[in-house]
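All protein chains but one are shown in place.
A and B are the chain letters, set down in written order, and residue numbers restart from 1 in every chain.
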Amino acid sequence: MADMGIGVSVKRREDARFLTGNGTYTDDINRHGQTHAIIVRSPHAHARIKKINQAKAKAMPGVVAIFTGEDMKVGSLPCGWLIKNQDGSNMVEPGHPPIAQGKVRHVGDPVVVVVAETRQQALEAAEAVTVDYEVLPSVSSLKAATKAGAPLVWDEAKGNICYDWALGDKAAVDAAFAGAHKIVKIDLVNNRLIPNAMEPRAAIGDFDKATGDYTLYTTSQNPHVIRLLMGAFVLSIPESKLRVVAPDVGGGFGSKIYHYAEEAIVTWGAGQLKRPIKWTAERSESFMSDAHGRDHVTHAELALDKDGKFLALKAETLANMGAYLSTFATCVPTYLHATLLAGVYTTPAIWCNVKAVFTNTVPVDAYRGAGRPEATFLLERIVDIAAREMKMDPAEIRRKNFIQTSQFPYQTPVALQYDTGNYDATLDMALKMIDYKGFAGRKAAAAAKGKLRGIGVSCYIEACGIAPSAVVGSLGARAGLYECANVRVHPTGSVSIFTGSHSHGQGHETTFAQVVAEKLGIPSEQIEIVHGDTAKVPFGMGTYGSRSIAVGGAALVKALDKIILKGRKIAAHLMEASEKDVEFKDGKFTVAGTDKAKTFGEVALTAYVPHNYPITELEPGLEEQAFYDPLNFTYPSGCYIAEVEIDKDTGTLEIMRFVASDDFGKIINPMIVEGQVHGGIAQGLGQALLESCVYDKDGQLLTGSYNDYCMPRADDFPNFDVQHTDKPTPCTHNPLGVKGCGEAGAIGAPPAVMNAICNALGVVHMDMPATPEKIWRAANAHMARAAE
Amino acid sequence: MPTTVSMTVNGKKVSGSIEPRTLLVQFIRETLGLTGTHVGCDTSQCGSCVVHVDGKSVKSCTILAAQAEGSDVLTIEGVAKDGKLHPMQEAFRENHGLQCGFCTPGMVMSALDLVKNNKNPSEQQIRDWLEGNICRCTGYHNIVKAIAAGAKAMA
Partner (left out) sequence: MYNFEYQKAGSVADAAKAATGEAKIVAGGMTLIPTLKLRLASPSKLVDLGGIKDLVGIKAEGGGVTIGAMTTHAAVANSAEVKKAIPALADLAEGIGDPAVRNRGTIGGSVANNDPAADYPAACVALGATIVTNKRKIAADDFFTGLFETALQEGEIVTSISFPAPEKAAYQKFRNPASRYALVGVFVAKTKAGVRVAVTGAGEGGVFRKKSFEDALSKNFSAAALDGIKVDAKGLNSDIHASADYRAHIISVMAKRAVAAAK
């Protein structure tokens, strides 16, 4: 199956339905007898609910029910990761009721749910609900929340600290700093972002009066996880009575991993009303209810010897959790951030302290890259500053500190063990792609037309293929992070694959089919990929952390191997040969040294029509299932270089070139991988240049629509030059040799472009987003310096 | 006070009894059940809802159904003919110009209007034209490529 197997840019099979308007997203689904929910949300950052006046609304046409926190006394929306404080005690873990009880803690916190026959009626009734609040003092930024005497988001969280955690050997770091030739320092903000998948979240709860079964249709990246969290922790519904369907999902980027209040509300409400309830977010509602991303304030220092070798790194980070702990929130600044601070370098000693902080803002959780962009930004900025202070070339200081290919497996001082990599290869390739040597000439040419040109290098590494269950379990994860695949071979030889991975743009229906085609040697029309429905797929942990192909794909390979193994036994029986002499290749079972052969289809048919069958040794049927729990993370890495030109008069910036050289190990579908990198780069550049979530001091969200939250548009970017390294290093511990590619762009791009801007302006640092005004002010200061 | 609107949608005469405040996108999605046209924002910026009204691209979330009375409306469902993708749709597939697919119908409808106005658009002209269509997945790179290829294929 050379034309559709591994390594081929097969065109996507899901495209036809999306291109013709036949995709089925949650809001496209309507259930018989469906009602509509509108959620009345808090207009205040922090307030006590004194009274909810709902009589008027209740009497309005079409109103079916009105629910408040008093009505919906259920379990708390859970946090999936327990972090320990430096002193060994547990983090502060406040409850998170789906509908606020007693107090609201951020603008957008659900207060009242109005259910009516039509959406319009629900909207009108919702407007008639009035809530009397006693407004309380609030904190909306890390700075405000950590000030002495700051108002408390939670009484039990003193100083608004959720946890105070550290990783690394502080004594070793202190010793290295004491003997250092040079110490460089940086204070930076990793700007808060709003994910903004183009499909707003939606959920439909349904209840079957005959069976007592619940069904939730939801915009989720991981329906089984939602079933587990909502069933076990919030609503006490056994898995056997709860089905979660995540149909076509219009982008996730992390924001659709989490179990959200609205999912629990419509499911619980459907049970109360014995009728389906649909809720669809308006975009302005998404802004104040989808989990946000990033939001770190960090101080870091790097110690170097006289040759520019890194001796030690220390970082102290404040990480915003928002008002409640979202599903993965607590692990993002810790185990997905501090563990990456070695980067691609041999820095022998690293220490990182993270204080997670509650604020009266929307919960913050993983957003594309999750912790790793923050780590990479910190590291690649401070390395650039080090190059500047050491008067070394930014590419060369990096090269000097790279972990060498001979050093793998490489144990970093921050817990991870990299299995393989080749960082010189991706750096060399990127330098060549951008013509690094020719930069001086291009800078001069730009200067001649009055423009400031800059170049910026960024070398990233990420830990993907999340995650070995035993490892994450020992670090506080409350779940395993394996994946499950089921392969059902039908009697005629067609195959249905049930995967726990979920595609919301990644193209799994194509990529996974390629793996199957390669392994079974059957045409792709005979392969169906099924995902996103707990009633069909046995189990799954879903899609995030660039894990689908590395973990879900590996589970699929394991299940396919089981199919082939059983197939060989059946074929051996049919061909009266010894099993050990039967080979399987290109869809055929053959006996070595003979011309005997049975096709995959013949073997499948025999499994279901077992007239001539080794019935005493084998069961009929051909269906296998596998769980795969990875042995390690995977470590995609690469080098991104940006070249920018700045218009001094206005501070506007043009990205002249952007090159990416990535090492994702083995690649299944190069076209899809390239597309993933493009999208990641765009989100990374969005963070660096355009996007920023802003709250005012009273906790009002100032960037609550596309008028104020700057989404990247087509004319903000050039084409990206994305290439795969010519010396890939396949992952050593999963059967496909794959590493994952979904987050790389968002991780590698921000420091590349910010380094380019700082290079163009001759400044040490600039916080993101680098808006025209910020650049203009820096450029003016630059000109003033130049004039001196 | 419901009112009746009639229009032609994808070549078929349709009518429905609606409230005057009904947006064209609501009429298309809810009354006609054509759910390929999407709603991605509430401030008329994302472009997921772009359809053609009398041959021109419009944001169906920013026009009342009543304003489209008597119009000829084309939605994404009417673009492919006889089960065959339109060359622009084919170009999106061929160039991996879509990922999650949510913004895609609006992108295709905008692209078709661009080619009506400019048979051979440059990369910059395509990027400028897409100002009112937001995509979060692709970084636009392959959308731009797809539209250029689609325009060529339509020539």
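Just so it is clear, a residue touches a chain if its C-beta (ideal position, glycine included) is under 8 Å from a C-beta of that chain, and two chains touch if they have at least 3 such contacts.
Predicted model, so just to flag it, every value in this text is computed and none were measured.
S.K.: Among the chains present in the display, which ones are touched by the chain that isn't there?
M.R.: A, B
S.K.: For the chain left out of this view, which of A:711, A:731 or A:778 touches it?
M.R.: If we include the chain that is not displayed, A:711 is the one touching it.
S.K.: Given the full complex, what residues of subunit B touch the hidden partner chain?
M.R.: Contact residues on subunit B toward the absent chain are 1, 3, 19-21, 23, 42-45, 47, 50, 56-59, 61-64, 66-67, 69, 110, 113-114, 129, 131-133.
S.K.: Spell out, residue by residue, where the missing chain touches subunit A.
M.R.: Here the touching residues of subunit A are 127, 284, 649-650, 690, 694, 702-703, 706-711, 713, 716, 771-773, 776-777.
Here is the rule we use: only the chains that are shown with their structure count from here on.
S.K.: Where on subunit A does subunit B make contact in their complex?
M.R.: Against subunit B, the touching part of subunit A is residues 11-12, 14-25, 27-28, 120, 196-200, 248-251, 253, 282-284, 504-507, 671-672, 674-675, 678-683, 705-707, 711-715, 717, 719-720, 745.
S.K.: Under the touch definition given earlier, write down the residues of subunit B that touch subunit A in their complex.
M.R.: 19, 29, 34-43, 45-46, 48, 75-77, 79-80, 85, 89, 92-94, 96, 98-105, 108, 123-124, 126-128, 130-131, 133-145
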